[in-house]
Each structure stands twice: as C-alpha cells, then as structure tokens.
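A short worksheet on the structure shown next.
Of the protein chains in this complex, one is absent; all others appear in place.
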Amino acid sequence: MSFQEGDLVLLVTGERKYLKRLGRDFSLNLRDRLLKFEDVVGRKPGEVVKGFCLLEPTLEEVILLGFERKTQIVYPKDSFYIAFKLGLSVGKRLLEFGVGSGASTAVFSQLAGEVWAYEVREEFYRLARKNWERFGLCKNVRLENVDFSIVELEEGLFDAVFVDVKDPLPFLEKVWKVLKAGASFASILPTTNQVSSLIKSMEGLFCDVEVLEILHRPYKVNPDRLRPRDLMTAHTGYLVFARKSM
Amino acid sequence: MSFQEGDLVLLVTGERKYLKRLGRDFSLNLRDRLLKFEDVVGRKPGEVVKGFCLLEPTLEEVILLGFERKTQIVYPKDSFYIAFKLGLSVGKRLLEFGVGSGASTAVFSQLAGEVWAYEVREEFYRLARKNWERFGLCKNVRLENVDFSIVELEEGLFDAVFVDVKDPLPFLEKVWKVLKAGASFASILPTTNQVSSLIKSMEGLFCDVEVLEILHRPYKVNPDRLRPRDLMTAHTGYLVFARKSM
Amino acid sequence: MSFQEGDLVLLVTGERKYLKRLGRDFSLNLRDRLLKFEDVVGRKPGEVVKGFCLLEPTLEEVILLGFERKTQIVYPKDSFYIAFKLGLSVGKRLLEFGVGSGASTAVFSQLAGEVWAYEVREEFYRLARKNWERFGLCKNVRLENVDFSIVELEEGLFDAVFVDVKDPLPFLEKVWKVLKAGASFASILPTTNQVSSLIKSMEGLFCDVEVLEILHRPYKVNPDRLRPRDLMTAHTGYLVFARKSM
Partner (left out) sequence: MSFQEGDLVLLVTGERKYLKRLGRDFSLNLRDRLLKFEDVVGRKPGEVVKGFCLLEPTLEEVILLGFERKTQIVYPKDSFYIAFKLGLSVGKRLLEFGVGSGASTAVFSQLAGEVWAYEVREEFYRLARKNWERFGLCKNVRLENVDFSIVELEEGLFDAVFVDVKDPLPFLEKVWKVLKAGASFASILPTTNQVSSLIKSMEGLFCDVEVLEILHRPYKVNPDRLRPRDLMTAHTGYLVFARKSM
C-alpha cells in the first residue's frame, strides 16, 4: 500500500498529529516545514518525510481528529471499554440513542452485528451521517431521525443498549421492554446528580449495576526523563452499566 | 433462552459475583442462602432467585472469574483499549507473544480477523488452550508452543502486534520485520525501568510512540450516598503504543 | 537521644510499621525475629536491630498507628492540606466540631494558636482526650463535650472553622456568625449528595468555594523495578473550602 490521491493521511511529528485528505492541493505548514501533495503521494505508511511520520489513521484518530462535532462526544477511552462491556459481537443487535456526532456508534458498530440508532435532532442526525460517510463507517447501522420514545419496536428485540441523552429517566421503561432478558445496559453521564437519579430509577428494573470512571494518564515519551505529562483530562463522564432484571 | 444443564451462569448479589457451570451437582451457599440446580435450571437471564440475579456472563466476567491463571493476566480494562488502539478489524492479522493465560488473546480475537499467537512455556500454552476451550473462545487463533525468536515468518505479514514478555528488547528487530509498513505495535510493562528501556530501543524503528496508564475508579452504587469505593487498583501496567516506521 | 523505658518506638521493616511503647515487657515477634526490651533500650534512632529500623514516630505515624478510633478518622493526607489551606498560624483561633477520635485536631493544633473544639457524643469526647494525652498532643486545644448548636459564643470570634459532622447544614448560620469577616471554612464529606447539599446552602453566606479530592499514589521502593503499588486508597472524602462572605 502506498498513499494515493484521495487517501486519508495521518501526519505525526513529536506530540502533534494531523489528519488530512490527500488532495492535489494538500499542504501542511509547521514552522519551517512545508509538506505538499508531491511529498506524500506514493509514499508508504511509516515513512518519515521532513520530520512527519506518514500513517493510515486508526479509528481513534479518525474520531478525535476527523469527526466534526457540535457537542461533547463520547471519547474512545470510554467507548472502547463500553463496547466490550456491553458484550457486543457479530450475533448481537445494539440499540443506541441519542447518537450526537456519531462517535460512539462508529466504535460499537465494529464489534456488534447490527446497530439500530435513533437521534431526535435533525442537526445531529445529519452530522452523524456525514461523519460516517466521510470515513466509510457504520455500514451495519440503521439510523433514524426520530424521538426514541415514539418508535414502535417489538419487545425483547435488543441484546444491549447504549443511552446517551441528558435525562435517560423518561426512556427507562421503554428501554427495559425492548431489551432481551438479561440484556446489557450502558449510559454515560457528566454529573453526580444525574448518576444518583438514574441508578435510583433503575432499582427493580435492572441488576448488577456498576458505576465507574475511566482515567487515562499519558506520559512524556523520553526514556531518560520518563514522567507523566503536566496535564490530563480529569473528567469526561461517569459510566453506568447494568443488566435487565425481572 | 433459559438456563439448561451445562450452561455457564453468572450469579450476582450485591457487589459479589460468581461464575459457575450449571451441573446437576451445582450449589452455591452464601450465608443463609443455598442455591441448587433446581433453583436455576429453566430460569431466564435476569431472574432473581433468593437474592441472586442469574445472568449470562460477558467476556470480561469469563476472563476475570472463569479463567485459570498462573501469572498476572492482562486485565480487560487494558486489553479492551489495546484491541481498538491496535486498529483490529475483520480484515486484520494480529501477532501476539507471549500468551500467558490467554486472557488478552480472548479479547483481541473478537475484533481481529485472525491471530497468530506464540507461547514459549508449555505450561502456559496448555493453560491458554484450556481456558479458551472451556469457554468456546479464540476459534480464529493459531497458537504455537514455541519461542517467537525461532519461528520462521515472512516479512510484512502482520497488521498489528501485541508483545507481553518480560523483556521485549531481544525481539524488537524481528517484530519490526514481520510487521507491514505503518503497522501498529502495543506492549504492556509493569515497571518504569522497562518502559524507559523499551522506548529507547524503539527509536528509529517506530514512530508515534505513546505511553499511558489506564485507571478505573469504581463507585458504590447508592443513589443517596454516591461515592467512590474505598480502594481501587492503582496499577496493572504501563501501555506502550507505536507504529512501524522506516 | 537514645530510647529509654516509656518512650514511643516506631519499628520499620520492609513495608511494615509498628508503633509501640517501650515497657519492660515489650516484645515484637515477626516470623523468626523476636525483638525484646533489651534489644531496643539504649539504642539510637535509625539503628537497625534484627532487620527493624528503630525510629521516633512522626505525627502521621502516631495518628495512623497509635490513635484508637471508633469511626472513620480524617486522614493526614487530607488534614495536612486543610491545616495550611485554613491559613492557620500562631496568631489564629480555630473552631472545630465534631472532633471524633481527635485526629484532625492533633494536626491543626500544630499550626494554630489555639483551637476551640466541640464534640457532642461523650464516647468520642473521652476518646479524643485519651488519644491526645497518651501522645502529649493538643495542649492548646479547649475541648468541650457539648452540642455546638447550644454553645454560647460571641460573634466574629474565629479566624477559621473545620466542620466534620454528618450534616453540616443546621449549623451553617451559627458557624457564619462566629467567624470573623473573610474567615476560612473547611469541611470533609464522604458523598457527592452531601457536597451538593452543602454548597447549595453556602450560597450567599460564603464565597470562593472550592471542592476537591486528594489522592495519594504510593510506589514500591525498588530502584530497578519502580512501579506504583497494586492498590491505593481511592476515597476518603471530598474537601470543601470557602471564605465567609457578606
């Protein structure tokens, strides 16, 4: 494989990363270093040109650097864990609402057999579609621009659900109904007040409730002066997991 | 689906979880509560019997509660992230050595097309096989009981590699050769000294090197008294990620 | 200085620490190593006898290893920070209630000029007195066994206050009155619900409100295999700081 016109290219230099589409008019200028189309086309991944390492982006980089966003996204550090925690695999059907910019769906769709996704705001519905199409993602996702509470769904349809809305409480009973027996539930919430409200409402409907936070602590990559970076992301959200109970 | 003889059952009560095979002689005794075969057989997932919620286990629970281990395993909190970070998907071929108890392979094989795995110690080779067979995992994994350094492999064969050995340094050059251009590298190391040594040796062979730790902070699930648990796992290992460079 | 009969001795071996009073009948038995009165008396601090390093304890060790406790104490990791954050110094008068086992008072009294302390439960009142007397602490503390809400105090008496009761809300207005203009407020609370309630009640009475957690992450002391310990304390309490406003 070598980079051709139209390919996505990840350019890494030091701790900086850039994600670009390789068009004829491609150019990247960092201080004294100017990279143009001719510098990149025909190169192999891993080649270093003018101090930039040329790579194919991973899903994490596509989401963090390529996805357009109009609101807080579910970060890969959280969605990677949620995907496995939900027990997703080829034979499983996932329900997801709201979809937002489509970042978490892009992760879940890699592990799940199919995803049925609902987004009530047209603006986000269009944004998610656009993000997925630009990067060729989510072929196994059925996305609808509709309020989840009015969608007609038969009972016991889903193996798992991911809820990412401000207030999940009004949807809880319907979520419970459309899940299979023992199915997996996950949600992400920014505040402790929301967590308290949600887990209180889940009593009697769900069992095996877990609440946790995931913290990533990055290091400076210097073998002779190894140490954490000065700053880290201190909070993205509280993760709530559970299983449908009866 | 309802639980039948021979099925795996996860039993959850409060913060305790038990993973059992449902045989005729099944019994679980917690304080005053005795659960027997007759109490569980025929029940649906999510049913609560004598205070135990009956569930099908997820992969995380199979690994944490079901896998036999003779050494430190790669915990799901780390392997779930590594799997996505390595860019694994249906079309990708992963190289992994050493395999240990087979916990990380069981995760990676869910996302990757195929995994070629090598374990030099016969004891661990047998253990990994046994763990996978007991839980029906890793059908797309080729595992060999051999020292990776003597395996004959053509160059540019793998899309990604996961290295989990005490000292990765002697294997680095061979790893580099069998990876495709720009392929993904990951390793987990318990000490800072090992991280310093590894990233020093990677200079010139790999680019986009990242070092990070993942911390999970669990909460007590009480809506009126929400707070973190008293203790948390403070360390499993430092994760090192990189891409093959030229 | 050398250890004499009646002295406190801290005995350190590996990661274990013991705090003992050196009586004639002193003995410490760890596996094969038996330490008796004769082994310790007359030795200097820092001497190593049969693998035990003999030391005079610091305040932290006295609190953690010597204080009798009937409830959760305020840990030194928190109280050391609170003491300075409250702006305590020789000329300052601190108000504290409830006192519990007296652990936090023992810290604050080192920095403050004087401490007026109130503990409503007689059991804790006696316990705190006992702990302080055993270790010669808190000479500048006036402790009373009384409900703070009925104590008659003139307004503007205190430079700072530390509140450690389950529900600080009923006391807030009185606290406000007995503080000087701009005086410092601190409290420690175990749950997020309590923090929400407290900071809501403080609106209009206090300014410069801060909420934070302090996490200590200990390392294994091995120069060739440096790494964090496996477990850490994940939570003691949320610290709330503020200044009296008007």
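A, B and C are the chain letters, set down in written order, and residue numbers restart from 1 in every chain.
Criterion: a residue touches a chain if its C-beta (ideal position, glycine included) is under 8 Å from a C-beta of that chain, and two chains touch if they have at least 3 such contacts.
Quantities reported herein were computed from a predicted structural model and do not represent experimental measurements.
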Touch criterion as defined above, residue of C:55, C:95, C:161 or C:175 at the omitted chain: C:55
Chain not shown, touching residues in chain C: 1, 12, 17, 44-48, 53-56, 58-60, 76-77, 80-81, 83-87, 89, 107, 110-111, 180-184, 192, 195-197, 199-200, 207-219, 221, 223-224, 226, 238, 243-246
Positions on chain A where the hidden chain makes contact: 190-193, 217-218, 224-235
Chain B, residues in touch with the chain not shown (by the definition above): 192-193, 196
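In the analysis below, only the chains that are shown with their structure count from here on.
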Distance from chain C to chain B - Cα centre to Cα centre, in angstrom: 42
Computed distance of Cα centres, chain C from chain A, in Å: 44
Whole-Å gap separating chain A and chain B, where each centre is the average of the chain's CA atoms: 21
Chain A residues counted as touching two or more neighbouring chains: 192, 196
